[in-house]
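Only one protein chain is missing; all other protein chains are in place.
As written, the chain order gives the labels A and B, with residue 1 at the start of each chain.
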Amino acid sequence: MARCNVYIHPTSLVETEHIGDNTRVWAYSHIMAGATIGANCNIGEHCFIESHVTVEDNVTIKNGCCLWEGITIGAGAFIGPGVIFTNDLYPRSPRLPEAADRYRTKEWLVPTHVAEGATLGAGAIIVAGCNIGAFATVAAGAVVTRSVPAHALMIGAPARRRGWVCVCGRPLTRAGAELSCPHCQRMFVLSGDTVVAR
Amino acid sequence: MARCNVYIHPTSLVETEHIGDNTRVWAYSHIMAGATIGANCNIGEHCFIESHVTVEDNVTIKNGCCLWEGITIGAGAFIGPGVIFTNDLYPRSPRLPEAADRYRTKEWLVPTHVAEGATLGAGAIIVAGCNIGAFATVAAGAVVTRSVPAHALMIGAPARRRGWVCVCGRPLTRAGAELSCPHCQRMFVLSGDTVVAR
Partner (left out) sequence: MARCNVYIHPTSLVETEHIGDNTRVWAYSHIMAGATIGANCNIGEHCFIESHVTVEDNVTIKNGCCLWEGITIGAGAFIGPGVIFTNDLYPRSPRLPEAADRYRTKEWLVPTHVAEGATLGAGAIIVAGCNIGAFATVAAGAVVTRSVPAHALMIGAPARRRGWVCVCGRPLTRAGAELSCPHCQRMFVLSGDTVVAR
């Protein structure tokens, strides 16, 4: 695949052929063959992206993140520094004789999807299978143990919903079922756990 | 020492002569002289293993882990991505004039042992001196502030015991003093804080 205006820092290893235009990969990072990286992404230093991972366009991944097989990142998401993903709910060393059997196939692998425009704050930890809704924000240091609805603001360990956030990233103000952004004036309606643009 | 079938990624630095057969070290990792690594281990990317550390056979260490002097890892343990060890209970910069005295000898150093078959989940933090019992599981994001008994399941910050786990990694079901694994049918007996195979 022709690469148009892709920057790869000389200390990094990009083994995939599937990397979109205008994407940049900074120092000491490793992207394995078989990963798919979109256009116009920015991948920080000391990152690792495993085979079969998909990262869509316009994603920012800060330093020190590992994206394991099973992780998929929607367009325009922000993955903060030191965010930790997982893909196994009962990890043992596959080299431990009592656990080796479980790792003979990929049945142990639990995928996780981060939807478009979401933010995972610095050092957040995502338990395998907890999907992150579009434009949700997970606060720095939160430990996500359940799937997160779109536009939710999640804080703490385990992470609890403490509000709702706008596509622009600011907290929404609520009046009954109506949510509005004091910053950009976008309006939303809350119905149950679902926030939709008005 | 002859190395039999050891794989070291070309970007990594392995300065120890003590590395067991069939062990693999992935990209951008550094193992110092004087560390001892067992056979059939898998050491992920962006790891650091300091002098005097011992890692026994069949251990899996995922990306971004630092094993400081004083850390020892038992056979078949799993060290998840971004797990953080410590070896000093009152850290200051040794270059701070008011703290320099403390660092003239190694008296400040507090060792930590992770016993065989244990799992440290992603991003777990282990306070110096908190030993981890055999086949215990520390959940992702837990902060361990006390030693952990064998087979314990530890969750939260500070980590509390929330159950018991099997050698295979699954939660055990309890009936009185009897514990059994719904997955692999192994049986255990609980006496006080001690779980033993039946």
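Operating definition for what follows: contacts are C-beta pairs under 8 Å (C-beta built on N, C-alpha and C of every residue); 3 or more make two chains touch, one makes a residue touch a chain.
Please read all numbers here as calculations on a predicted model, not as lab measurements.
Touching the chain that is not shown, out of B:66, B:110 or B:190: B:66 (per the contact rule at the top).
For the chain missing from the display, the contacting residue among A:70, A:94, A:117 or A:149 is A:117, taking the whole complex into account. Touching residues on chain A toward the chain that is not drawn are 11, 27-28, 40-42, 44-46, 57-60, 62-64, 75-78, 80-82, 117, 119, 121-123, 137, 140-141, 156-157, 167-170. Looking at chain B, the residues touching the absent chain are 13, 28, 30, 46, 48, 64, 66, 68, 82, 84-86, 90-99, 102, 123, 125, 127, 143, 157.
Here is the rule we go by: only the chains that are shown with their structure count from here on.
The geometric centre of chain A is 26 Å away from that of chain B, both derived from CA atoms.
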